[in-house]
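Just one protein chain is left out here, and the rest sit where they should.
The block that comes next holds chain A.
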Amino acid sequence: MEGSSKVIHAIYTDDDVLMAAVKKVRAERYHIEEIYTPFPVHGLDKVMGLAPTRLAITSFLYGLVGLVVSIVMINYMMIEDWPQNIGGKPSFSYLENMPAFVPIMFELTVFFAAHLMVITFYLRSRLWPFKEAENPDIRTTDDHFLIEISAGTNVDEQFDILRNTGAVEVTLIDKAH
């Protein structure tokens, strides 16, 4: 499997050209390994055919966890463990004193939903401090767009197609080295 480690990098300088190129490349049934852009290109994920994110669903579930944590915690501390009379607030049951607990329930729900979702995002997108940057070309963080497709058996034909889509640079890269 000599060819499998080889990829082709096509560089573009305009996001509209990039979008058209992605459509073309997908129509030619070449597999897009990755696209590097300096900023979010609206609609790129749809054109690439990426599956929608499930991050919002995880966030909802984390929020539920936070809500349960807050309820269990407050119920244990304020009602079961040491039900004191604090300023005449009824501590006989959770429901009776519920309004006083709502601010904490709300905040913990938001806290869990937000933080755990962010951590999930970091884990899933493999982001952490001291992580080695992965961009193949430093210009993709500034003003260039890069499509990476795996090189097939007929590299010349792939080069032609990519050049025709408006790529300013097309290079063959051997990832093995």
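Quick note on the criterion: a residue touches a chain if its C-beta (ideal position, glycine included) is under 8 Å from a C-beta of that chain, and two chains touch if they have at least 3 such contacts; residues count from 1.
The rule is simple: contacts and distances are computed from a predicted model.
S.K.: Can you pick, from "Protocatechuate 3,4-dioxygenase, beta subunit", "Phenylacetate-CoA oxygenase subunit PaaI", "Electron transfer flavoprotein subunit alpha" or "Quinol:cytochrome C oxidoreductase", the UniProt protein name of the chain not displayed?
M.R.: Missing chain, UniProt protein name: "Quinol:cytochrome C oxidoreductase".
S.K.: Tell me which residue among A:Ala56, A:Met77, A:Val118 or A:Val168 touches the hidden chain in the full complex.
M.R.: The missing chain is touched by A:Ala56.
S.K.: Quick one: say which of A:Val41, A:Ile71 or A:Ala100 touches the chain that got left out.
M.R.: Reading the full complex, the residue touching the unseen chain is A:Ala100.
S.K.: Which chain A residues touch the hidden chain?
M.R.: 56, 60, 88, 99-100, 102
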